[in-house]
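What follows is an incomplete set of chains from the complex, kept in their original frame.
Chains here go by letter, A, B and C, matching the order in which they are written, and residues are numbered from 1 within each.
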Amino acid sequence: MAMTGVLRPGHAQIRVMDMDEAIHHYRDVLGLIEAGTDKQGRVYLRAWDERDHHSLILRKADRAGIDFFAFKVANAETLKKLDSDLRAYGVKTEKIPAGELLETGERIRFEIASGHQIELYAEKAKIFAPHQLLNPEAWSPQQDKGIAPLRLDHCLLYGPDIEKVQKLFEEVLGFFLVEHIEIEPGNDLAIWLSTSTKAHDIAFVRHPEPGKLHHISFLLDSWEKVLRAADIMSVSRVSIDIGPTRHGVTRGTTIYAFDPSGNRFETFSGGNYGYPDWEPIKWTMDEVGAAVFYHDRKLNEAFLSVVS
Amino acid sequence: MAMTGVLRPGHAQIRVMDMDEAIHHYRDVLGLIEAGTDKQGRVYLRAWDERDHHSLILRKADRAGIDFFAFKVANAETLKKLDSDLRAYGVKTEKIPAGELLETGERIRFEIASGHQIELYAEKAKIFAPHQLLNPEAWSPQQDKGIAPLRLDHCLLYGPDIEKVQKLFEEVLGFFLVEHIEIEPGNDLAIWLSTSTKAHDIAFVRHPEPGKLHHISFLLDSWEKVLRAADIMSVSRVSIDIGPTRHGVTRGTTIYAFDPSGNRFETFSGGNYGYPDWEPIKWTMDEVGAAVFYHDRKLNEAFLSVVS
Amino acid sequence: MAMTGVLRPGHAQIRVMDMDEAIHHYRDVLGLIEAGTDKQGRVYLRAWDERDHHSLILRKADRAGIDFFAFKVANAETLKKLDSDLRAYGVKTEKIPAGELLETGERIRFEIASGHQIELYAEKAKIFAPHQLLNPEAWSPQQDKGIAPLRLDHCLLYGPDIEKVQKLFEEVLGFFLVEHIEIEPGNDLAIWLSTSTKAHDIAFVRHPEPGKLHHISFLLDSWEKVLRAADIMSVSRVSIDIGPTRHGVTRGTTIYAFDPSGNRFETFSGGNYGYPDWEPIKWTMDEVGAAVFYHDRKLNEAFLSVVS
């Protein structure tokens, strides 16, 4: 098989401080579809073009941030093998039983060197409606409800020891490095990793505090939809960090903004794609500004300092 | 590894009846970069965002059509294994020695049931310039020379026995079915196959004559670039078959047009993506019009009849 | 004053054969705002970015077509002067009393040589909401309800003696010719006339039958909105005549489609602008295809024959 092992980002569980505000933000402004609420009160959402039950889980807590980020793997056999590979590599894994998340099978959870909880799972209920699989229409009003991203695309996490994280993702999970910002040879400020032909399925920035979230990212169709996202954010008084603009890294167009709890999210479009036989693109510190914000060619103050 | 085996379309060799006209078309109008000419007089080209030496080879002949379509595989070991797997499956393979195509390693060639020649190879010279791998710029004038697609994306081939083709691509080459048009259960008019997260890396339409080409397809950045492509085609008196419009299948936006020899090519943008754990989208014959041309919801006369 | 006299298209009254179907089409699919119904049962609509009470009036009748097309003039004094100028020019004018159309002042109606009823008026109720005039937002959900054009933009009418029509519009009403298609010197197939910096506020095609409607046209924001319009038409099973494509004349992008009664309408975007001191652009009959449909460079069968 050409697409094997770890397939794609599956879900992120993030912490929000006011659930009503969070639901308003993610459902009404961002335009995600509410998929359910579990006994713990966690709220599940997905984007309109996703086919699995949910991709975002909101948990009420007293501080913002990310609980865990999960990847869908090809099948149960793959999950078992990756669990075994992780243990053989020296990673302690934990089994979360099926059903702990709504409509989701058993998950393998493990902590990586940057201090983040990562999960793998093989099963989640498909929710793609029959009419979407049989003679589907190319447009529906759902595509215009709120900002209306197509999918959860990736996340950018901040923490220490990202060279160890990269090694694990490459050697055990089958990811490859697409782009990186080099402080000096062998010492990266940031790494973008892919398990597919996407420009990134997950990314990391070196940061002293472990387990921090820079942003979760949602994919839009076009640069015009990025403009519409910015307009809807302004109408909705969502706090925009920066954008619309373009990243040098991945060449994607982007807006960074904050949810009501202070979690940064991104709405982005376009950008590069990658293949494992390609040499990674390298950025050096003298061009770190252009790497992150291509038009301004300088970092804004928040980029390196504001995380949740 | 998550991306393994067959990675992507690598090159198409097509037949043209007047080489000067063909070069004008593919280099000056479409905007591909001329990469070289070999001793046989074949002309090599690539798109501006590709990283391998070439993706299109023009061969002078007395009729239009496609000689072969090739896929890049992960590495030499993969090539050897796939050769062995093909033979074990009963497919006769032929080794084309390294260097027969400029800057290209050994190729494994085989004929599939639809009558087309398919190739696999592991090595081709990388041409991505150093400045493209180190602090690259997001824009260069090259992106505005002619229609300027990013890459050769896929091809659509016409021939018999496409169910056998599908079986081979799935069982030996690791592709998966993304969408199909069903005449009746078990009998498809058309199949779209992916070896990645692209909506298709190759597609087939059932057709009595073997070995025919419907089109080779080039990827554009946006719907606005599709408009620009149509404008440039009109200025350049390129014969447009249909478009700008949208496909129902893959949801991509598209123009079909003809090169001076009568080979159809496509400039397309956007569209779905796919994963191997997703159920294929099915189209039925009563909606075949919308499947192919979403706005008109009917086939044009040329779609099923004009091939090269 | 730099903008004086006749300012802009104000309203079109068109005939529909089934009012419920027509309302569904113009309100739900096209996305116009319903503004009222009068005692005769006529239904009034406007586009979301218009500031006057209505721009489209639907009248139930047993055949499709246009009753009249009206222009807003600068003020009551201008109306009086233009009425007098028209009479001096030999045109018979009729006064329609204020209130005959909802929220509309007195109208001056006259027939032109092509057999169409044209109206001028100075007063119509402003409906722009206070919040739209004070610190307005750049986006509202109204902009995504249906196809959602910004305004009624112009109409294209078919009839005889268009050289007389042109003379009247230029000499009495202050329009200027922006583009024309010439059959032979002094004998035009089609004329595009402007009273502003728009590429056209009204256009005519020479046609033996008087008083016919080719299309009324609605303005969209962008080429991407033209694509969205085509998608919504397909979902809604609106019959598309042609498009998305580009006109050579005016360089605008366009879709022609039909309402349920068979009245053609256009959703278009972009295009040229004009000034009265510019020489008109001329198209000759050998390029009439490119003039009308720039990408195909040929007329479709319906263009010259299907009118209502």
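Methods note: a contact is a pair of C-beta atoms (placed from the backbone, for glycine too) under 8 Å apart; a residue touches a chain by one contact, two chains touch by 3 or more.
On a predicted model such as this, the values are computed, not experimentally measured, just so you know.
Each protein chain is a copy of one sequence, and the assembly as a whole in this entry counts 4 such copies (shown in place: 3).
Throughout what follows, only the chains that are shown with their structure count from here on.
Centroids of chain A and chain B (each the mean of its C-alpha atoms) stand 31 Å apart.
If you average the CA atoms of chain A and of chain C, the two centres end up 48 Å from each other. A separation of 44 Å divides the Cα centre of chain B from that of chain C. Counting partner chains per residue, chain A has residues 138, 222 touching two or more of them. Within the complex, the chain B residues that touch chain C are 223-224, 227, 230-231, 233-234, 237, 240, 243-246, 253, 290, 294-297. Taken in their complex, chain C has these residues touching chain A: 137-140, 144, 222, 224, 228, 231-232, 234-235. Interface residues of chain B, counted against chain A in their complex, comprise 1-8, 51, 72, 74-75, 126, 128, 132-136, 138, 173-176, 194-198, 221-223, 246, 248, 251, 270, 275-284, 287, 290-291, 294.
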